[in-house]
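Heads up, one of the protein chains got dropped from this complex, but the rest are sitting where they should.
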Amino acid sequence: MNADDNRGRSRLYAKYGLSGPAAVVLLFFFLLVPLLPGEFWTIVSTEILILGLFAMSFNLLYGYMGQISFGHAAFFGLGAYATAMVFTRFKTVGGEISTPDFLLSLLAGPPAAALGALIVGFFCVRLTGIYFAMLSLAFGELLFYIVFSWYSFTKGDDGIQGLLPPLFFQDAVHYYYLTLAIVIAALLVMWRITESPFGYIMRTLRDNQRRAAFLGINVRLHMLMNFVIAGAFAGLAGALWGPFSRSVSPGLLGWQESGIAVFMALIGGAGTFVGPLLGSVIYTLLQAVVTMFTTYWPLTIGTVILLIVLFVPGGVLGLIEQRIKSRRGQAANAGHEAASGTGKR
Amino acid sequence: MDLSAFTIQLFSGLSRAMVLFLLSAGLSLIFGVMNILNFAHATLWLAGGYVTYSMFDFMSGRFGASPWLLLPAILGATAVMTAAGFALERFLIRRTYDRELPEQLLLTFALVLIIGDLIKLVWGVENRRISLGIEPIEMLDTFVNPYHFVIIATGVAVAAGLWFFLHRTRFGKIVRAAVYSRSMVSALGIPIPAIYAGVFALGVGLAAFAGGVFLPLLPMSLGVDHDIIVQCFAVVVIGGFGSMLGTFVAAVIVGVVYSFSILFWPDGALAMVFLIVILVLIWRPWGLFGTELRS
Partner (left out) sequence: MSTTDRKWEALIDNLKVSRRDFVFTSLAAGALSLTPRFAGAQTAKPYKLGVLLPSTGTGANYVENAIKGIPLAVAEINAKGGFLGKHPIEIVYRDDQTKPDVGAREAKSIILNDKVQTIIGTYSSAVALAIEEITHEHKVLHIAATSNSSKITQDNYSPYTYQFCPDSNMQSGAVVVAVSKMVKKNNWKSYVSIGQDYEWGRDTHKGFTTELVKAAPQAKEIKQLWFKLGETDFTSYITAIMAAKPDFLFGAIAGKDSETFLQQAGQMGLFKRVPFPGGLISVTELRQLRKTLPRGIIGLARCPFFAHLKEPLMQKYIKMHRAKFGDDNYPDDWACMHYDAVYGLEQAINKAKSIETEAVVKALKGATLDTCRGKRTMRDCSNQLDVPSYVGEVWDSPDYPFPIYKPDTMIVVEGHDVWTPKCEDVEKLKKKRA
């Protein structure tokens, strides 16, 4: 990708940093995916989008606010379960669901996750750094065990099956475009948030909390708001997951699932807006391809992460950006200052 | 509930507590000194168990089966894994000291996946176990496993040994000083990297030792580490990062609470543990016995 070739792109770059051109490229890629032969790649791309949204919601906390959450999957899972339960309630005896009911059940995810995030966040925002990470992990595990043990309400480890969307959305391509539309809408909202004064307060909190407090910013309140927003977007991703996978299970809330969001954000580049989405592309595609050849997927992805941490700090997008910047030798302008940090605490 | 049932439940809780302490001691030490949260700790514990198994198996073939062979097997595995820990620090962990916290976490996370799969490559998916021919003994109107006494004694001995090491030896004192002020220790001309390598190797050695000690109770199998690491974190968080006394007390709290939850509210046992973690983190984020971390 050469940003210098084209004036239009160049302007895009000037305004949005590398996220601009990267977003355009990704958008083209995503719009054209269903043209690829084989339903399989459409399904993989749906997964990329859902997990990408999940990873980007995580990055609101990490990349923008500078706190690492190891319990973020709890909100992904809460969203998935809320949708699954409403979905099941709406289902007819024959197991069918009408399109409006289905869309309504998707709407159940974000508020449920936001509510969970409000409670968890209330405590988490009192802490920073490693304590924030540990408390979010502990809350995540607590929510996991609640879903896991509360058999009469959540069906425990069985999970909830039979989340077959209405006939029209059973088609992989249709569900894909539904997901794409929702994810694009969510990303636009997210972009607005991160570029708003609120978003800049987050960056201030990331870079220097004490200074933010001196400026009269209510640190905890703003952190909590961001936590809830991130939780709601994770819940939206979770809501899309259930009908996509046709079932949900408690593992969606566990710390290993949280780890996936962290992986994606750091692989793609946590300091950039679309980095986590790119991370999802890399991670999910790699998984789809590697598991075709070997069951040693953990070894493969572990090695990839190791190499990224050692040699590509800042993630793939972060690396590209650094290269461009150093070649141009120009200082970062205000427009893409957002994309410059690698998530300073 | 009668007194003997109470005592036995307390006993089983203490046994679980010592299991948790042995598992968490190394984790706490590494975190306290190096500020690195090692996700791979339980995976290294598992590897230690597998190595102990292989050594025990090999020696049984060489010298004839005897339960006492477990002792050299554990020591051998501890030595091997300590060396492995040293190498890990030297070639991987050391590169991330000047990095952000998440990158360090991610590195150890990657090690969980890599080491787990390497164990699968070497030992296959079948469980590995040893049999010492342990017979239950009668006590307080019920039966207990005599090996639990070994576990409890080992836990107390390791705790005492660590205390002696940290408070009475030169290296230990330096390590303790490094918990409080890295720069001060460095300014005194003590090479911090050497301290770190030693501490990391020691932590991994402790994990491997624990793996060997549990082998007679628990067949080694893939994936156990994923469940155990979260419980280790719970213990370390409650006790306070870097505080050996805290880790010990926290292990006792978690073990006993878990044990009695099973008696009264079995479904909530694990949730109880995380509830304690949350309460501690909210009330005293640095743990019961920890000191607030340097920034």
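When the chains are written out, they are named A and B in that same order, and each has its own residue count from 1.
In this section, a residue touches a chain if its C-beta (ideal position, glycine included) is under 8 Å from a C-beta of that chain, and two chains touch if they have at least 3 such contacts.
Since the structure is predicted, the reported quantities are computational estimates derived from the model, not experimental observations.
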| item | value |
| --- | --- |
| Of A:Pro21, A:Gly63, A:Gly79 or A:Gly159, the one touching the omitted chain in the full complex | A:Gly159 |
| Residue among A:Phe30, A:Phe70, A:Tyr131 or A:Phe148 touching the omitted chain | A:Phe148 |
| Options B:Ile134, B:Val156, B:Leu245 or B:Leu275, residue touching the unrepresented chain | B:Ile134 |
| Residue in contact with the excluded chain [from B:Val224, B:Ile238, B:Ala251 or B:Leu288] | B:Val224 |
| Positions on subunit B contacted by the hidden chain, ascending | 1, 5, 8-9, 11-13, 15-16, 19, 58, 61-62, 116, 120-127, 129, 131, 133-138, 142-145, 147-148, 214, 217-219, 221-224, 226-228, 258-259, 262-263, 266-267, 270 |
| Where the unshown chain meets subunit A, residue by residue | 38-40, 43, 47, 93-96, 148-149, 151, 156-159, 161-164, 170, 245-249, 251-252, 288, 291-297 |
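Heads up, the rule we're going with is that only the chains that are shown with their structure count from here on.
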| item | value |
| --- | --- |
| Inter-centroid spacing, subunit B versus subunit A (mean Cα positions, whole Å) | 33 |
| Residues of subunit A defined as touching subunit B within the complex | 62, 68, 70, 123, 126-127, 129-131, 133-135, 137-139, 141-142, 145-146, 149, 255-256, 259, 262-263, 266, 270, 296, 298-299, 301-303, 305-306, 309-310, 313, 342-345 |
| In the complex with subunit A, residue positions of subunit B that touch it | 35, 37, 92, 95-96, 99-103, 105-107, 109-114, 116-118, 120-121, 226, 230, 233-234, 237, 241, 267-268, 270-271, 274-275, 277-278, 281-282, 285-286, 293 |
